[in-house]
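Scroll down for the structure; my scribbles are underneath it.
For this depiction, one protein chain was excluded, whereas all remaining protein chains were kept in their positions.
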Amino acid sequence: MMDKLIFGRYIPGNSLIHRLDPRTKLMSAIFFIIIIFFANNIITYLSLALFVGLAVVLSKVSIRFFINGIKPLIWLILFTVILQILFTSGETIFFRLGPIILSQEGLINGGFIFMRFVLIIFMSTLLTLTTMPLSLSDAIEYLLRPLAVIKVPVHEIALMLSIALRFVPTLMDETEKIMNAQRARGIDFGEGNIYEQMKSVVPLLIPLFVSSFNRAEELATAMEARGYKGGEGRTKYRQLSWQTRDTLTMVSFGVLTALLLLLRT
Amino acid sequence: MNEIITLNNISYKYTDEENQYALDNISFSIEKGEWIAIIGPNGSGKSTLAKTINGLVEPESGEVKVGEFDLNEQNIWSIREMVGMVFQNPDNQFVGSTVQDDVAFGLENLGIPRDQMVERVHDALEKVNMLEFAEREPARLSGGQKQRVAIAGIVALQPEIMILDEATSMLDPKGREEVLRTVKEVKERENLSVISITHDIDEAAAANRIIVMRAGKVVKEGTPEEIFSYGEQLIEMGLDLPFPEKLKSSMKELGIRVPSEYLTEEGMVEWLWTYGSKK
Partner (left out) sequence: MDIRFEEVGYTYQKGTPFQSRALYDINLSIKDGGYTALVGHTGSGKSTVLQHLNALKKPTEGSITIGDRVVTATADNKGLKSLRKKIGIVFQFPEAQLFEETIGKDIAFGPKNFGVSEEEAMKRAKALLPQVGLDESFLDRSPFDLSGGQMRRVAIAGVLALEPEVLVLDEPTAGLDPQGRKEIMDMFYNLYKTQGLTIVLVTHQMDDVANYADHMVVLEKGTVVKEGSPRELFKESDWLTSMQLGVPSTVHFAQELERKFEWAFDPLPLTTDELAEQIKDRLGVTDQEAGDRV
C-alpha cells in the first residue's frame, strides 16, 4: 500500500502554488512553454530562471523532486546539447575537425538549449507535483468546454479521463501482482534477447487485458445501477473557483512576457 | 400486505443455445423493511436474480414489481433510484477519484443541485462513519472502507432497497464485520429493505428470512433458525456451518446425543449445562 506512487507524483501540500486553481496552473504551464521561445539572450534566460526559481520556492516542494524529473531525460538533453555545440558555426571558432566545429556561439546556444529543457521540465514538474491529477482533469474539461459547440463529447472525454486516472494505481497494483505471479512461475522480465523479452510480455499483457475488460464491465454495470445514463441532465459536484491569486498569477505572466519582449535581442 | 418487491415467474437464460435456465420460474416477494438473505452455491443464479430487480438483467419471461412500479423501459430509472446495489469487488464500483466524488456520482446522475449534493454527500458519509476520509483516493482505502463508501453512495440517494451482491466476500474479517455493522445501522435508521447475497453465516443470521437457491430455482425458504437446523447440509447450500453445528457433529461422532434443532452459542452452552446436570 505504502509504496504506491500516485500518478504524476502529486505531493500534497498547502502552499500558494498548491492552492492555485488548476486552470491557472495548466494555462500557465502551457503559456510558459510558448514564451520560453522568446528568450534569446542571457538576461532573458536569467529572468525566466528567476521566475521558475521563485515558483519552486513558493511551492515548498523539495528541489530533489524536480531534479528527479530531469533524470529520465538526461541523455536526450545531453545529446541535443552536444549536437548544438558541435554543429553550430560562428565567428569565434576554437576548434574545427571536418564538420565538427567548436565555436563560442555553439557553446552559448548549447547552454541556452540546456536551460530551455531544464526550465520546461521544472515548470511541468511543478504542475504535476502541486496539482491533483483529478483537478487537472477538471481543468482540462473546463478548458475544452467551448468545443462542445462543435459536437466534441467533452463530458465523455472528461469522464474517461477521470476514470482512467482513478484506475491508474489499481492497474499498477495489478501489473505488479501479475508480474510477481509470472516471475514465481519462472519468467524473467527484462532479461534475455529481444525475442525472449517480447515473449515474456505475453503472460503479463493477456492477464492484464482480461482483468481490465472484466473491471470495465463490472464498472459499467455499477454505473448503470447508480443511474448513469450519459451527460444529459447531469449536475456537477466538483467546482472550480477562481480567486484573486489566480488573476495575480496570470498578471505576473503578462509582466514576464512583456519583460521578455523588451529584453530580447 | 406491504410488499416492496414482487417477482412473478421469472425465467432467464444467458444465451438462447443453453438448455439450462439461469433462473427457472422464480417467484417471491419482499415486504418493506424486511431483510432477506439469498444463499446457494456459486453459479446457482443468486446474482442474476438480484440483477433482475433493477433491470440490469432482463428476464425472458415473468414480471418484476418494485414499489408501485412495474419494471419496464419507462420506469427503469425510477426503479434504479429506489434500489441501491453494492457489488462484490470494491475496486470495480468505485467511480469517483475521491471518496466524496464517488458518493456524489449517483446524485450527479439525478441532476441534484450542487448545494443539496454537498449536504447529502456529507450526511451519507457521516452515516457510514467515513466523513474523515472524504478527500481520500480509493487506492489509500481498505476494502471494507471502499464498501462503506459504496453504501454511502446508496444512502445519499435515499433509496427504499439495498442489495448486497456478495459485498463482503472479498474482505478480511475486520472489513466484513465493519461492513455488516454499517449495513445494520443504515437499515435501521433509513428503514430500508435489504437483500443480501452471501456465503457468510453472520450476514445470513442477520436476515429475517433466508432463500436457498440451487440451479436457478428456489429450493428452500425459512427463518435463519429453520435453515440453520439443516446442519451439515448447509455447506452444500453455499453457507458456512455455524460453530454450534460443527461442534454438534464432532460430538455426535463420539456418541453423544445432541439435539437436532438449531442452537446458538448461548443455546449450546445452556444445553451442555442441563446435559451435565441431568446425568
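In order of appearance the chains are A and B, and numbering begins at 1 in each one.
Assume a contact is a pair of C-beta atoms (placed from the backbone, for glycine too) under 8 Å apart; a residue touches a chain by one contact, two chains touch by 3 or more.
All values reported here derive from a predicted model rather than from experimental measurement.
Shown chains touched by the missing chain in the whole complex: A, B.
Touch with the chain omitted from the figure is made, among B:Pro138, B:Pro224 or B:Gly238, by B:Gly238. Only one residue from B:Gly43, B:Gly67, B:Gly222 or B:Gly267 touches the chain missing from this view: B:Gly43. Mapped onto subunit A, the interface with the missing chain covers residues 1-3, 5, 9, 62, 64-65, 68, 174, 177-178, 180-188, 202-203, 206-207, 210-211. Residues touching the missing chain, restricted to subunit B, are 41-43, 88, 142-143, 169-170, 172-175, 199, 234-236, 238-241, 243, 246-247, 249-251, 253-254, 256, 265, 268-269, 272-273, 275-279 (touch as defined at the top).
One rule holds in what follows: only the chains that are shown with their structure count from here on.
For this pair, subunit A with subunit B, the centres built from the Cα atoms lie 44 Å apart. Taken in their complex, subunit A has these residues touching subunit B: 1, 4, 6, 133-134, 162-163, 165-166, 169-170, 173, 214-215, 218-219, 221-229, 233-239. Residues of subunit B that touch subunit A in their complex: 51, 54, 56, 77, 80-81, 83-85, 87, 89, 91-98, 100-101, 104-114, 117-118, 121, 137-140, 153, 157.
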